[in-house]
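Only a portion of the chains appears, each positioned as in the full assembly.
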Amino acid sequence: MAIITLTTDFGTRDGYVGAVKGVLLRLAEDAVVIDIAHDIPPGDIAHAAWVVATSTHEFPYGSIHLVIVDPGVGGARREVIAKSSAQWYIGPDNGVFAYVADASDEAWAIESRTFRGRRVSPTFHGRDLFAHAAAALARGEPATDAGPPVRLTGTLPWGPRAAGRGRVVHVDRYGNLITDLPASEAGEAVSIDGNTLQVLRTYVDVPPNTLLAYVGSMNTIEIAVRDGRADTRLDAPRGTPVVPVPVVGPYR
Amino acid sequence: MAIITLTTDFGTRDGYVGAVKGVLLRLAEDAVVIDIAHDIPPGDIAHAAWVVATSTHEFPYGSIHLVIVDPGVGGARREVIAKSSAQWYIGPDNGVFAYVADASDEAWAIESRTFRGRRVSPTFHGRDLFAHAAAALARGEPATDAGPPVRLTGTLPWGPRAAGRGRVVHVDRYGNLITDLPASEAGEAVSIDGNTLQVLRTYVDVPPNTLLAYVGSMNTIEIAVRDGRADTRLDAPRGTPVVPVPVVGPYR
């Protein structure tokens, strides 16, 4: 039994998700297919990368994670299988794996007939290529048979983080602003978009409708409004800096 | 094989659903994970309660229903396992179980190490606590090991229903207004927002674009517009009264 997860921007109103699942179940009959998310904003590689980072490492070792957010489908980006932290990742090497795998991880191009369909539509690699590769892995075919080893090159629009500084890297369904500033570097308060916010524990530590910072479920600083949305309260889209600030106050 | 269902307000664009599924499959490898609904409006406990009421009792006895709509996460509401009508319910005791379980049902606080993760993020109990409890039950751990017995206290914003009267308790995807007025108390016609509507059988009993009342799939009165939306036609949000009215007409 192999677990195959799906993270796509296919939405939940078309036949694309179904076509991929059909191929998986046709070619790997024992596979257990698990939906992670299909409403990634169309073509939003950075959004997909964060979703992958926050979910896939929870699965059992050896799970196969299909990630298909691929605005350059049919173009020059490479189709790859990567292995990282005992998880398998399959998709376009366009940055969707940026938080979970990099050039130091084992990866293979998907080129052999066993790992891709006979006819590959230039606009639907999810169905005709990536699903075939996932099913092949699920059946126990060795990844080394997929194609030559390669190095992952996909990156995200923002550069590497500088120590002691963070950026908003994701805005979630609730309008919470997720940053990449580790809790360990944040100290007692942070500044974002001109606001200084003490780092608290959870939403109920402030009155309703109040902005707060806290250590989120990825151990980085998050910004939220209790029972409200931080993304509309602040002008702080992805990429916005978040920095620790010293706090000198009566409570110390 | 244990069935674990998921009802959340996590949406379908973030990694939260995936993280919970990953924990479930890692800790209970034979579990079958079933999505009920993830687009519960954020923090809408009453909405979640209705979804739970209309779906979970259809599952085989012994199914485990995870319900995670938890605006007070990290605060004072209790984390519980409840058993009712041979179904297991796991989630915050904040009202999400109001239609399916109450103080007369067996329930346990989730306190033991076997039923919760070692480190629990104060903002993501779904991943770090409730998923662990569901997996423990799925593996066959007795609920009595979760923690001390407790009584459910969660309630919904509206009070108990008075006999012979109902309220709109849910507005569904189609804009239908679902009430808690039992068909048996409705008689032949009902009044809502100044409209008197004969209780009919189904949508096609009226011309397109026409308002109608009928006995819905939960055996309560529902209000709809054929091929249209009742929620925009009427000014009748949740809580709006619906009452039976005597009908004296030529058809009697």
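Residue numbering begins at 1 within each chain, and the chains themselves are lettered A and B in the order written.
One rule holds in what follows: a contact is a pair of C-beta atoms (placed from the backbone, for glycine too) under 8 Å apart; a residue touches a chain by one contact, two chains touch by 3 or more.
Every value quoted in this text rests on a predicted model; they were computed, and no experiment measured them.
S.K.: Quick check on the homomer: 2 copies visible, but what's the full number in the structure file?
M.R.: 3
Everything that follows uses one rule, which is that only the chains that are shown with their structure count from here on.
S.K.: I'd like the Å distance between the centres of subunit A and subunit B, where a centre is the mean of that chain's Cα atoms.
M.R.: 30
S.K.: Flag every residue of subunit A that touches subunit B in the complex, lowest number first.
M.R.: Its residues touching subunit B are 3, 5, 7, 12, 32, 34-41, 47, 50-60, 63, 170, 172-174, 201-205, 214-217, 222, 227.
S.K.: Quick check on the complex: what are the subunit B residues that touch subunit A?
M.R.: Those in contact with subunit A are residues 9-23, 25-26, 29, 33, 35, 42-43, 71-76, 121-124, 127-128.
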